[in-house]
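Below you'll find the structure, written out as structure tokens, and then a few comments.
Only a portion of the chains appears, each positioned as in the full assembly.
Every chain is named by a letter (A and B) in the order it is written, and numbering of its residues begins at 1.
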Amino acid sequence: MTNTFEPLDSGTVPRFAGLPTFMRLPVAEPSQVDIAIIGVPFDLGTTNRAGTRHGPRELRNQSSLMRRVHHVTGLSPYDRARVADCGDVIIDPFDLMRSLDIIAAHYEGVRAAGALPLTAGGDHLISLPILRGLAKDGPVGLIQFDAHSDTYDTFFNGSRYTHGTPFRRAIEEGLVDPKRFVQIGLRGAISNASNYDYARDMGVRIIFIEEFMARGIEDVMAEARAIVGAAPTYVTFDIDGIDPSQAPGTGTPEIGGFSTREAQAMVRRLDGLDIIGADLVEVAPPFDPSGLTALTGATIMFELLCVLAGVVAKKGAR
Amino acid sequence: MTNTFEPLDSGTVPRFAGLPTFMRLPVAEPSQVDIAIIGVPFDLGTTNRAGTRHGPRELRNQSSLMRRVHHVTGLSPYDRARVADCGDVIIDPFDLMRSLDIIAAHYEGVRAAGALPLTAGGDHLISLPILRGLAKDGPVGLIQFDAHSDTYDTFFNGSRYTHGTPFRRAIEEGLVDPKRFVQIGLRGAISNASNYDYARDMGVRIIFIEEFMARGIEDVMAEARAIVGAAPTYVTFDIDGIDPSQAPGTGTPEIGGFSTREAQAMVRRLDGLDIIGADLVEVAPPFDPSGLTALTGATIMFELLCVLAGVVAKKGAR
């Protein structure tokens, strides 16, 4: 294993110096690495407060505070896998449908290059084209940390592609197996009593925050692991799953969410699953003046990176 | 049940569009509705940092993010009661005593119109004239969520009407039955060791945050319900009861408060009581640049609204 793909050493190069790449990593192509960190600066699917188009940049900025070795496992993802900042997908800010195609094609390329993608959004609609790019061998499992189900049908005169609808489309398109799909942390009032019907009818397992509080992390994550099983699984983490005191900078905040301690513990329990990619979405810097949301997001990305590095280590790096 | 009094549909009218009425509801008179949401932009009772005069406006603004149906009960308050934004009480910013009279008269009118009031403050002194307007049939019970007791006698050369004194006056005036009065969440240093003596001597039950942490939500709320019993009860929620990380924009923040998850769970356990009105006070927008405090306040107002709608449903709408 080479260590060309190491973060800058913060004892040699101060954290405030240099270009803010993800985790202070080198810039490279997906074909050069085992794990490709990718930005998708897209917020055309947002129904209310836009701004996640600026997410990747600020996540990169705050990720300068990340370090190398996980303090619980004592392992460094950079010892287990080659990791790099693979840049942003260049979307078209005036064409939602074309942007979805661009994203899907990009991730198809990442998959073809053999890298596992770790994505910084962007609004939650981006998970749909990412799944289109990755789920080429049949429906995958999905673990979603979120305040919202994002399985609505349409908004505003029949718009089918918004950040409230990606997972309905993903099920309809055969990208996700609804029986292997679990949503954790949902909460907040809904527009209609029937809003969860589709997901439930399809077999998606919804774990509301109230159930989560009652059962605890271990129990919930054991069930989540059982639901997705050993088959290929994607992980999507909407920052609004976390409480807005710890992640205020998002378009649709809901009070009463996960704490970051809970979030970190849950992500760590993904270890050993066959994760084919992960994303961290809905960080909206214009509503995050302190940068705390992006710091939280960057740290969750580091936790996801450690899980992905475990997948690489298990399968053997290329 | 008519549904004239419905919030704007966020799938048709974007949340950022239109006048920011409470919960995006129509404007109406108390006589037209079962539940009247009312603003009281008053902060003349504030001892240190003023600003709650701007509370109703910002609570309205953030309430645009609220939806229709409670995700735990599956019920919509708008299906159970007619609800509207009934405007602000027009106080006199240069005459505290006259303003108290204006507020009291206003709520006497709301009561006469047969509507249950849900109020957005304003500082905590407003609960006194609200109670003067509502408690016409004898002392009522009171459930107070708060960091402070607000049962001091006087401040500054004998001022008897401040946001630190309303509930002492309310007991003295026979508006509140101290034996049916419970305060939950109190904490923080006090000016004198005797500060809680009056409340305790009168029989008020004080549950400090430490006791709350030790016993848990279920146990504390069971006791609170027992204290107020089946008789008419008012509910007052001071936003500073919630931890300042989740509600920083308030005049007298105290660290170590409720989480919003705890607050939501407690409010939900008010269901079935004979609530005659409720208020959410002490949101101070000048100290809330991110809007998080107003978002938290608006969400707590939605929870209180659901409880009040349950009262209406039980008694039968007019």
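Assume a residue touches a chain if its C-beta (ideal position, glycine included) is under 8 Å from a C-beta of that chain, and two chains touch if they have at least 3 such contacts.
Keep in mind that this is a model prediction, so the values were computed, not measured.
K.L.:
Report the copy count for the entire assembly; 2 chains are displayed in place.
P.N.:
Total copy number for the complex in this file: 6.
Basically, only the chains that are shown with their structure count from here on.
K.L.:
Rounded to a whole Å, what is the gap between the Cα centroids of chain A and chain B?
P.N.:
The mean C-alpha positions of chain A and chain B differ by 38 Å.
K.L.:
Please output the residues of chain A touching chain B within their complex, sorted ascending.
P.N.:
47-49, 154-156, 186-193, 195, 208-210, 213, 243-246, 248, 252-257, 287, 289
K.L.:
Which positions of chain B touch chain A when the two form their complex?
P.N.:
It is residues 9-12, 14-16, 65-72, 74-76, 243, 245-246, 259-261, 264-265, 289-290, 292, 295-296, 299, 302 of chain B that touch chain A.
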